[in-house]
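Omission of a single protein chain aside, the complex is shown with its protein chains in their original locations.
Lettered A and B in written order, each chain numbered from 1.
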């Protein structure tokens, strides 16, 4: 059994932006040498999220932003916005979507489906630098 | 420490259908021989989800479909629907609910509450074959 961790940073341009990090996750798992186990992809922020879904342009550039705006609208009043950035809606959306996705690992690869990519979602109102942590735990000849 | 994985397939009949997979998950954990650790229940699809909640008929057959329809309605326009199946709403619902649930394992069993079942949710517009992956990581006399 072994553990392996890799982190990387991503510059975003503000809400709602979806960035495909699947290749980075797959590379971290490969580098770990871990063949079987799990990988947790986590972002240590409260106005960003990690989800797994299809990286199809209409879906992530138009449908997802529109759906989030219907569910958690920017335009209503947020008590949080009196404390700083006008990003109360971003916090609620992040709590809803979650900061991580956990995926089984088999044969040294995350077991994602064909139409399933790992996406970092920027939910804040302005451009940010986001950290993504890829933590692998499992069996195999870990080269660490 | 050990890892153990089991996969199975489920035939669904289309949205919104909740299928209780708790017994399959418990059996996989028991078969693993792992006594303490975690189990990740994952579905490698972008229009399905895994959630933990009560398998009560009114809740899963009527309230959950109605709530999803209020939050992410079928009837609005989705850019994604120009690319193929009219399942844009299913993708958004799946991103929201998530493809996995991770549960602590104690004494060889998932630590679910009495009113807490593991449910596969079919969120696509038509019947599908869905894979469910149960990945256990932990301590114990793993018979693998």
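By our rule, a residue touches a chain if its C-beta (ideal position, glycine included) is under 8 Å from a C-beta of that chain, and two chains touch if they have at least 3 such contacts.
Note that this is a predicted model, so its numbers are computed, not measured.
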{"item": "Hidden-chain contact residue, picked from the options A:17, A:53 or A:102", "value": "A:102"}
{"item": "Touching the absent chain when the full complex is considered, from B:26, B:97, B:120 or B:134", "value": "B:97"}
{"item": "For chain A, residues in touch with the removed chain", "value": "1-3, 5, 38, 40, 42, 44-46, 71-72, 76, 78-80, 82-83, 88, 91-92, 94-96, 98-100, 102, 131, 133, 135, 137"}
{"item": "Footprint left on chain B by the chain that the document does not show", "value": "1, 36-38, 51-54, 56-59, 61-64, 66-67, 70-71, 96-98, 101-106, 111-113, 115-116, 137-139"}
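Here is the rule we go by: only the chains that are shown with their structure count from here on.
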{"item": "Where chain A and chain B are represented by their mean Cα positions, the distance between them in whole Å", "value": "19"}
